[in-house]
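Only one protein chain is missing; all other protein chains are in place.
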Amino acid sequence: MTTSKAPAKKLSLKENYALLTRDLGWKPSYQTEDTLFPAVKFEGIKIHDWDKWEDPFRLTMDAYWKYQGEKERKLYAIIDAFQQNNGQFNVSDARYLQALKLFINGVIGLEYSAHRGFNIVGREFPGVGTRIAAQMQAIDELRHAQTQIHALSHYNKYFAGMAEFPHQFDRAWYLSIPKSFFEDAITSGPFEYIIAICFSFEYVLTNLVFMPWMSGAAYNGDMSTVSFGFSAQSDEARHMTLGIEVIKFLLEQDPANVPIVQGWIDKWFWRGYRLLTLIAAMMDYMLPKRVMSWSEAWDIYFEQNGGALFADLARYGIRMPKHWEVTVKEKGHVSHQLWSTFYQFRHAAGFPVWLPTPEEMDWMSLKYPDTFDKYYRPRYEHWAELERQGKPFVNATLPQLCQTCQWPLLFTEADDPTEICYREGSYLGEKFHFCSDGCKDIFSKEPEKFVHAHLPVHQIYQGNYFNADVNPTAPDFNPLVEALKYMGINPGVDGGDFAGHIDAVNWELWTKRPANMHAPTTTDTAPERKSA
Amino acid sequence: MSVNAIRPGYHGDMKDTVDKFHGNQLINIGWDKHLMYATPVCIPVPPQMPFGALLQQVLPTIYGQHPDFEKIDWSVAIWSLGGEPFTPALDKSIADNGITHKASMRLRTPGLDGLAGVGF
Partner (left out) sequence: MSHSTQPVFIALQANNDTMPIVEAILADNPLAIAHEYPAMVKIDAPGRLVVKRESVEERLGREFDLRELQVNLISLSGSLDETEDEFILQWNAA
């Protein structure tokens, strides 16, 4: 009889985690901690014990690769099926595709910036648990950039305005808003970065990006984006727990951290909120089959969920973010104000724009009972009448931009939606302008950082916005046309009116369905594919 | 307040100083209660341009499509500059009117308060 050895006891989740994370760290013996980690003190944050960092998910690399690999296999199987079955033609109508252009040109760059940011903090933090979480998130964010590109690239074979997403992200006038948001974050110190992105963006505000957008994709038949979104969102759940863990860790380490963290919450809540104006307009105007209004989403995901969160943080001495009341007052307005802006600058956009139909305006009357019929229906009806008369309204100049968030000054006073909100400041003899108290506050605390913001409108007027092979002294040099090309926008093709746009024309030729399901027209010419 | 930077004395370079605009300066103009123009505009102008030329030649290209524009009586239009009341001298240049680079100007035309009763 042989003695059988009892099987080795399986490591508990906690033990496995400790071995594969904490125990991989070490105390430096021939360099000081300060030499190895030079960025962790200058922000004034005090950490007494990095081992107090509690990793909520206790994810180790073996589980990470296993489950991420499973998600990738599932996702790419769906993307294959989508492409093989001409899924691009199953979306509700060709206007929905324009929302995808905001996504490909505006969001992929953010994911890549986040990848860089987490690589940076993954090196800068002394705590092992934090560094491993940051490393995993760095890989997650790169995965998101890659999977978004793959999920959306198929549409690029058929529709305009998607092929130049890196250039558009870097240069387009309305995409400096997301770009500057992340560049502000990754040029901050590691603690500010982690509060800005992990807590303020990935916890407080993330639901407002992914939940409505992915539900919108599902409602509108976009199998590729839905699948990407849900595949990424499970990563986001880990990111969110990192965010809530980080904030509690910092607040529990030292009371001196509380006012510093509060200041960052105030700044990044406001910057993130302003960034989300793009989502507001997308939800209310660009989804042919609408899920919910921006106003409803803000109520659920900020006023209620965010309210619960800050109630929980009150025991640390953290309060609601500054100017949060403004966001509630504005929720009946911002989407309409942005769509009005895109409409009048549509010739300079990377996507076509359209006016809402009577049926769509009725939905908005229902969702915005206090604001839409009074302030915004008259605009659209007036502009529709001008279109019918063959005198479509266009704003032929460039807008004034906010120095901090880089939006045009399209927002109105919180208590008076008939007055643009103007705020002005002066620094070292120069004037600076802001869309809100929130943005002015941010600038005032760090003017040295914001004075070299790259504002596209100013860059155009400095004559910097043309490609290297263009001669600005040539007699036929057209600065606005060249600026569009520099931004990665095809002049006269990518933007303009939706009716008659190449996407609308091709959509009807290829699918025999209306390009605009709320305003159907018929065409009966032969199909042609967009040239490469 | 000042930015907290890892390198003491950090300061970004001013990106939009007037010397970068090829002899022009920037001015920002908004027409209150005329939200058909969803944002105030930013335009480059020569500092020596007479203010009157701004009214006669430039503003029509910007605001001409609004039904109120042709009815404006410039002699009673109300201006503010940087939030303060301002009375422009039409025969003086932009610069001589004290309108410096990146100034923000607002125009109000009482009696002409936009469409639909909501400043559109």
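Residue numbering begins at 1 within each chain, and the chains themselves are lettered A and B in the order written.
Basically, a residue touches a chain if its C-beta (ideal position, glycine included) is under 8 Å from a C-beta of that chain, and two chains touch if they have at least 3 such contacts.
Quick caveat, the model's predicted, so the values are computed rather than measured.
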The chain left out touches which of the shown chains?
A
Using the touch definition up top, pick the residue from A:Asp49, A:Glu70, A:Glu359 or A:Glu385 that touches the left-out chain.
A:Glu70
Chain not shown: contacting residue from A:Ala218, A:Val258 or A:Val470
A:Ala218
Which one touches the absent chain: A:Gln88, A:Asn119 or A:Thr241?
A:Thr241
Selected residue (touches chain absent from view) among A:Asp254, A:Asp312, A:Glu325 or A:Asp416:
A:Asp312
Residues of subunit A touching the missing chain are 12-14, 56-59, 63, 67, 70-71, 74, 206-207, 210-211, 214-215, 218-219, 226, 230, 233-234, 236-238, 240-241, 244, 248, 291, 304-305, 308-309, 311-312, 314-315
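Quick note on the criterion: only the chains that are shown with their structure count from here on.
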Note which residues of subunit A are touching subunit B in the complex, please.
38-39, 42-44, 189, 337, 340-341, 344, 374-375, 378-379, 382, 386, 391, 393-401, 408-410, 412, 417-420, 422, 424, 428, 430-433, 444-455, 457-458, 461-463
Contacting residues of subunit B [partner subunit A, same complex]
1-6, 10-17, 20-22, 24, 26, 28, 30, 32-33, 35-44, 61-62, 65, 82-83, 100-104, 106, 114-116, 118-120
